[in-house]
Every structure is written in structure tokens, then in C-alpha cells.
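Questions regarding the structure given below will be posed in turn.
For this depiction, one protein chain was excluded, whereas all remaining protein chains were kept in their positions.
Read from first to last, the chains carry the letters A and B; within each, the first residue is number 1.
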Amino acid sequence: MIGRVWSAVLAVCLLVPVLVAAVTVVPGVPWAGPTSEGTGPFAYVLGLYGPYWLRSAFLALGVGGTALLVGTPAGVVLGRTRSRVLRAWLSTPLVVPGIALAVGIVALWGAVRGLLLLAAAHVLVVLPLVVRTVAAAVQGADLDALLQQARVLGESPARAWWRVGVPVLRRPLLASLLMAAAVSWGEFNVTFLLATPDRATFPAALYLAFTTNSLPVGGAALVLFLLPVVPLAWLAQAVGGEARQAA
Amino acid sequence: MAEHARRTAAAWPAVAWVALGAVVPLLALAVGAAPGAVFQALPALGRSLALSLGVAAGAVLLALPSAAWLARGNGRWRTLFRAVLTVPLTFSGVVVGFLFIVLLGRAGALPRVLPFTAGWAYGMVGLLLAYLYFEIPRAVLALEGALRTVDLAALDEAAAVLGAGRLERVRRVHWPLLRPALVEVTGLAFSVSLGSYGVALLLAHRFEILPVAIYEQWAGLDHPEVAATFAVVLAATGGLANLVLQGRR
Partner (left out) sequence: MRGLPLEVRGLGVVAGDARLLDAVTAAAPGGAVTVLAGPSGAGKSTLLQAIAGLRPHEGHVVLGDVRLDGRPPEGRGVGLVFQHGRLFPFLDVAGNVAFGLRGRGRAEAERRLDRVLALCRAEHLRDRAIDSLSGGERQRVALARALAPEPGVLLLDEPWSALDATLRLEVATDLLRAVRGSGTTAVVVTHDRVEALTLADHLWLIDRGRLLQQGTPEACYRHPATVEAARLLGEVMAWPLDPDGTIGGQPVPRVLRDVRGVRHAVLRPEDLEPVTTGGFRAEVAGASFLGDRWRIYGTIHGRPATWYGEKPRGKHQNLILHTE
């Protein structure tokens, strides 16, 4: 009983600030304050920060795909061997705070031009999540045992992977991809330090919008931020939940 | 041996990625660090630790009733609640900071109804509330996961049958069973808080935490080794906290 009521209260407390802030885009809302930028807030945001939005979107997709490519084999190995050393090593980007990672990356790799460095940094941050999700799926489904069974039934190792491994991993991989894209989209801790004019993302632009522009513009930027990522996160949850149940 | 290498070969790209992106750079920073700067970092580190620990403990406490409810079953309402929680999960610190500026800034929404709350966003209260807002969704979902593996109801019943009263059951059954999960999630929340500075950038104008100090030093450009040292201190703290956690589990 308490749990349900408490959760309802929490839900309200979490949603209200979002609505209050998002609604500042509507002209005439009392707490929005004056708009000093001339054109409507959305037009302003799209005009000034639109390229960042697109850049973040492409980045999210690229990062998601790359993280899957690099992280899935590692996740399979971790799921099969359950090596604590491997798990600890691959958790490093989760353990070390983002800004510390960024200082290190800039010190060593700062010469790399443009978005490539940013993408690589995002993949680094997202990698532990992909690896863990895949490892959990491999363990949960006892993939090794299923692959053995496929071999005995006449399939070569490669075909066994194709007929058994892929179907088993399909959902966890999709969930990982969505999660990775969502995390990359909103990533700030590492990005903020790495961002330069030629490699800035939308969250970095958000910082500018929130600190230098009027509230309605900030509200518009917020809405544009939420637009892709909320459906993405919901989808990731839904697929991930099913994957959890199927395993 | 060769068999072992073949089995783990597929993990090497990821291992190399982490090596080149995290381990080697941090080692390089540590090598170039200025020992004296470590002392410079301590005040900010202290503030970071206090804030992160307080927020982590508070978030877990506030998350517990909801997490317990979620862990008890499945269904429409719980799924809906989880969906609601997923939204703030995607926010970075800056977004949360902005939300609180709108809500509790000098000309914010809440002060229109409760005038005494004007400017709270920029004080300790606002900072704490904002960090809690940031942490609680994560804490609820992580705690739910951990609680689902604990069969509290069955053991509680067994203890009741053996004659233990409610208070005694909480002390002797609930607490020992829940403690590992609570510790783990608090640690997780602590880790996340330690590294998040978006909120602080926007709201904490008089309370400088270590990540912000790192940024200031780094943007300053005259003593890069100071920024490097601060970063190593922060990384070491995060690593140490994680080790302590693993040990306790």
C-alpha cells in the first residue's frame, strides 16, 4: 500500500519539473520570463543548435553500432568464461568518473581531429553496458549448452552460431543498441571536456542554451532533447524487459 | 593454453579499447601528476565526497519503498511507473540543473506560489534536491533488480511463525537480507554522483566539487598538470570506492 502511494508521489515529483520546464516554450506562461531572442524559441534553437542536434543523432547511431560490434564478442566471452578479471577490466569506464576519463583522453589523443575522438569516447563509455547485457543473456540462456546441442545435431560451429546464437541474442542486442544510442545521446560528463566547436554535441549545446539564453529558448532546447530519447529509452526498456523474461 | 587464448580472442577488441581509452591515458596522467597538487584537490574532494555520499544515502532511502513495491510483482501500474522512471534516466546533469532553475530560480515557477523558495536553486537545498532528482530513478531501478533476488516474504513468514515480533523481524531478518542490496545500490549511486557535475555547473556557484575544479583548471590552460592530478585523484577515489564495495559484497 505504502509502496504504491509513495511511487505515485515520486512519479509526480519527477514529471512535474519536466512539464514546468517544457511548458516555458508556450508564450505567456508566467514563469517563462521574457524572450530576448526575437524569433520564436523553437526557431531560434533549431537555427543556432540544429546542427548539434543532427550531429548528436548521427553520433548516437554510429556509437550504438560500433559498441555492438566491439562489445558483443566480449560479452559472449564474459558470459562463457565468467572471468572476474575481464569483468573488472571492462567495467573501468563505469568506475572512473567521466571527466577524469576525458582529461586522460585529451592528454593522449587530443590530436585526433573532429567527431572521431568523441565517437570513440562515447563507445568507451557505452561499452560496459553492452558487454554486461550480452554476458547476462549468454549466461541466462546457457548459450554454450545450446550451441553444443546444435553441433551434435549436425551444424558446423559457424552455422551453429547462425542458427542458435543469433536468435538467442537478437533481443538483448537490440536492447543494447537502443540503450547505447540513448546513453550516447545524453552523454555529458565526458563530452563536455572533449567538445570543441568542430565536435560539439547537443548536450553541450544544451549547456549553452541553459546558461546563456532565456528560459523559453532553454525550454525549447529541452523539448528537442527529449523528443528522440524518451521513445528510445522506452523502447529499450520494453525490449530489455522481454529479453529479461525470455532468458 | 592455446585453447584458452582462442576462447578469449573475441574479447580483445573491447579489452584494447578500454586499455587505450581509459587505462593507458590515466596511467599517463598519473605519471605526469604533480604531487603537491593533490593537497590542492582535497577541499573540493571533500565536498564531492560529502555531497555524493549524502545524496546516495538519501536517494536509496527515498527509493526503497518504491523499489520494494516494484519488486513484489508485475502488471500495468508497475510497468507504467517504470516507464515514468526511464524519462529522467536519460537526463544529464545539465538538464536536471535547468529543470531546477525553472522550478526554483529567482523568478521560478514555485516561488510564485511559495515566495520563500525563490533562489533555492542556487543554494544547498536546490543542489541537494537536484542531485536527488538525478539519482532516485537510477536507485529505484537498481534496487528493484537487487530486491527481486531476495525472497523476503518467505523468510519473514518463517520468522513470524517462530514467534518474532514485527520490530524483531525487521532487525533480524529484513535488515540482514536487504543490507547487501542496499549497500550495493548506495555504492552505485555514490559512483554516479561522484562523476556527475552537470548539475553543479548550473547550480552550485559557491560549492565547488572536484569535477568542476578539474574543469576550471583544465580550461585555465596555465597548469595542465594540476588538472591532470585532480583527475587522477578523482579517478582513484572512484576506483577505491568501487573496490571497497566489491569487498563488502
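Quick note on the criterion: contacts are C-beta pairs under 8 Å (C-beta built on N, C-alpha and C of every residue); 3 or more make two chains touch, one makes a residue touch a chain.
On a predicted model such as this, the values are computed, not experimentally measured, just so you know.
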Touching partners, among the displayed chains, of the absent chain: A
Listed residues A:Val164, A:Ala195, A:Ala209 or A:Val229, member touching the removed chain: A:Val164
Selected from A:Val112, A:Leu146 or A:Leu174 as touching the chain missing from the view: A:Leu146
Absent chain, residues of chain A that touch it: 141-142, 145-146, 148-156, 163-164, 167-168, 246
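Heads up, the rule we're going with is that only the chains that are shown with their structure count from here on.
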Mean-CA-position distance for chain B and chain A (Å): 17
Residues of chain B that touch chain A when the two form their complex: 7-8, 10-11, 13-15, 17-18, 21-26, 28-29, 32, 62, 65-66, 68-70, 72, 77, 81-95, 97-103, 107-109, 112, 133, 136-137, 140, 191, 194-198, 201-202, 211, 214-215, 218, 224, 227-228, 231-232, 234-235, 238-239, 242
Contact footprint of chain B on chain A as seen in their complex: 2-4, 6-7, 10-11, 13-15, 17-18, 20-21, 24, 30-31, 33, 70-71, 73-74, 76-78, 80-81, 83, 86, 89-90, 92-101, 103-105, 107-109, 120-121, 123-124, 127, 131, 182, 185-189, 192-193, 203, 206-207, 210-211, 215, 218-219, 222, 225-226, 229-230, 232-234, 236-237
